[in-house]
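Below are the structure tokens for one structure; questions will follow.
Every protein chain but one is kept in place in this view of the complex.
Think of it as A, B and C in the order they're written, each chain with its own count starting at 1.
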Amino acid sequence: MKKLINDPAAVLADALRGIEAAHPELRVDHQHRVIYRAEPKQDGKVAIISGGGSGHEPLHGGFVGPGMLDAACAGEVFTSPTPDQVVEATTAVDRGAGVLHIVKNYTGDVMNFEMAGELAAADSGVRVETVVTADDVAVQDSTYTAGRRGVGLTVLLEKIVGAAAEEGQDLDAVVALAQRVNDSGRSMGIALTSCTVPAAGRPTFDLPDDQMEVGVGIHGEPGRRRVPLAPASEIAEMLVEPVLADHDLTGGPAIVMLNGMGGTPLIELYVLYGEVARLLDAAGVPVARRLVGNYITSLDMAGASLTVLGADDDLLRLWDAPVDTSGLRWGV
Amino acid sequence: MKKLINDPAAVLADALRGIEAAHPELRVDHQHRVIYRAEPKQDGKVAIISGGGSGHEPLHGGFVGPGMLDAACAGEVFTSPTPDQVVEATTAVDRGAGVLHIVKNYTGDVMNFEMAGELAAADSGVRVETVVTADDVAVQDSTYTAGRRGVGLTVLLEKIVGAAAEEGQDLDAVVALAQRVNDSGRSMGIALTSCTVPAAGRPTFDLPDDQMEVGVGIHGEPGRRRVPLAPASEIAEMLVEPVLADHDLTGGPAIVMLNGMGGTPLIELYVLYGEVARLLDAAGVPVARRLVGNYITSLDMAGASLTVLGADDDLLRLWDAPVDTSGLRWGV
Amino acid sequence: MADTLTLEGAIAWLGAFRDAVHEHGDHLTELDSAIGDADHGSNLVRGTDAVMAALDPPPDTVAALGKKTGMTLVTSVGGASGPLYGTFFLRAGAAAGDVTELDAAALGTVLRAGVDGIRSRGKAELGDKTMYDALGPAVDTYDAAVAAGDDIATAARAAAAAAAEGRDATEPMEARKGRASYLGERSVGHVDPGSASATMLLEALARTLAP
Partner (left out) sequence: MADTLTLEGAIAWLGAFRDAVHEHGDHLTELDSAIGDADHGSNLVRGTDAVMAALDPPPDTVAALGKKTGMTLVTSVGGASGPLYGTFFLRAGAAAGDVTELDAAALGTVLRAGVDGIRSRGKAELGDKTMYDALGPAVDTYDAAVAAGDDIATAARAAAAAAAEGRDATEPMEARKGRASYLGERSVGHVDPGSASATMLLEALARTLAP
């Protein structure tokens, strides 16, 4: 394993120290492993919390700041945070208007946030609502299973509901908005290589040089199927087709994110985005906003994921609203 | 070779199409392979051009925009642009106040920009000045050699002189400022893996799993020496010590960039930055501003480089000035 | 031959579980690499270390032991296994009450309460390819053994054997819960990591109670 780390068991603690040193605009609670804005938002505004396993940076800590999250709870690498972390953050950020928990749909994340919600309500009486993102079309949905994974749409959702909270919308409105975003966005991912979990010390799966994984999540798990390595033009089809097949996105303006998995350089993402843009255009999806870069990663995995959100004027307005985080910044 | 590309010979052309699709705020001249601001700056202001081989994204195209560059000339992967590209860009961006060429010190880049300067002056009478960055302390300077490489400091220099040009400083002032930045910044880089040049198809060098390269540039070339893989705390010393040994940075406020080489995920950069910040603090370097992320990469190489610029109030003011590019954005 | 699980015995059980998780942590992570995210071993190593640290000074009732163990797992593990094993011990402790030892029948009630907790927390059914596929058969077997007059050690041994069978039975299953479910039929042919750690938990109990 080749990584810029010290003790593999200390990666999270060490990374939090670096985040604190790199971002004076953030406050890091090392004991509870929570990243806060140094300047809390005003009283009376809804607070937004997210969190999950580490290894997806900039998600979630990189999205804490004005216009987006109030706090991010950092779990161990690929392991959801614990309820006590979430309770601590929830009570700390509440400004009297309640707290929204943004949770990616994974059994562990859901159960830990669930326990946290119960505890927080009991201990402190803070009103907590939860939205669970589940946008990964690689996984077929079903009531008998854990359902779809929450992946790239989480980034877009955190930006949009963060803007709504910042402009003073109340908790019910923010929850309804979150649900609307959730219903209107889909994602699909592929991997060219596995990632290596520091504590494991070797790649999670072996992938021959001429093969790739289609339908991967963000935890280095294998995808739905393995296919021969393909050129970017075909990989773009593997991403665009299932997304459009699952949800009609030809109607309104679309917000598109082509996300890198962590080990893929920007020049490759641009090559792939050129192909994706061509396909979306051919399919009649009117792309209004775009992000190309590393936003929700899977450690050092080489690969990419596509997220398309069917928006409207209201969502575009909230998307364009000022945001000032290390991961997304504009209008400030 | 596992990359999100089509024909390896078409990587640059394909990437430029993606950049155009991803950034409506940019204009791409595909024939000359030049990236421009969609909105040229006002008449009477100095224009700033940079360029170099591709594979270092976001450098340089990602730094085109208000407050930074007016145009970036994209060469083939790791191959400097040709004089005709630079001439085209130079005449296109000139607003009557002259054009500064920011060139990284490599034989090829220097010779091609040199020829371009001669041609541009001859053809169009545009006044062209050139600054050559040479901040890499891994290479010992000497008049008998090609001298030091231009690496990370190029990013900081483009930001600072871009701000000066935007606020209306004339060409002489901008050139003097560029020289001042050049004299006050130093960089050092390490690599955990080689990168793979698309046209070559295999890693530029083989590096055993227990070894790393110290003193690498940004073109996948091997470093000055090969040492056993070390923990982040020791790697931080390999970066900080030679930089501080080469130039006294304890005086003024410092602008620090910890840069990822392209294949290293953000969580590792934060772990390393925690160690770097500790060492800089111990050495009495007052860090005033910081960047942690991928800014000047080497395709898919895993590794990092440190750049420290000794600043002053004037440089900090120009650093903090609004910049609106895909690679750096604040204050807008 | 002991016919109760004493408070000390219960603490020794947790120590034996910790040792097993340390010894086989890489194996658990390997199983999780195949159909999950390669962290089950490190999650339980972290969790059981935290538990043993939290048990000194030792609690003075089985109820307190369960609560301490459960809360420590919940707050130190995260992921799916943290709330699940945490709930197991929280419910088990609550069912035990303020006693300092459990006879064969009482242990059965306690184990059943813990497993029901995992079920209600995870909503897993038999055949979903989870730890419940080891734990469900284990408690059923334990109760049957006690009903048939076996002593506590024999019943625990039978429960551990049933857990191991349940663990092995997860291999051909297609996962319907947890991360493995994302692999669909690609999850077939791999043992579920949680069913393997759950088997270690019951084997540790059997070893602790062995005469």
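The criterion applied here is as follows: contacts are C-beta pairs under 8 Å (C-beta built on N, C-alpha and C of every residue); 3 or more make two chains touch, one makes a residue touch a chain.
The shown structure was predicted, so the numbers you read here are calculated from the model rather than taken from an experiment.
Taking every chain of the complex into account, the absent chain touches B.
Considering the full assembly, B:139 is the residue among B:46, B:89, B:126 or B:139 that touches the omitted chain.
Considering the whole complex, the residue from B:217, B:274 or B:327 that touches the absent chain is B:217.
The residue touching the chain not shown here, chosen from B:63, B:106, B:273 or B:295, is B:106. Only one residue in the set B:4, B:77, B:207 or B:318 touches the chain that does not appear here, and it is B:77. Think of the hidden chain as still there; on subunit B it touches residues 9, 53, 75-84, 106-108, 111-112, 114-115, 136, 138-140, 144-146, 149, 197, 199-200, 204-205, 217, 219-222, 224-225.
Throughout what follows, only the chains that are shown with their structure count from here on.
Taken pairwise by the contact criterion, the protein chains link up end to end in a single open path, with no chain closing the loop. Chain geometry summary: the mean Cα position of subunit B and that of subunit C are 55 Å apart.
Spacing of subunit A relative to subunit B, judged by their CA centroids, is 29 angstrom. For the pair subunit A and subunit C, the distance between C-alpha centroids works out to 32 Å.
The set of subunit A residues that touch two or more partner chains comprises 77.
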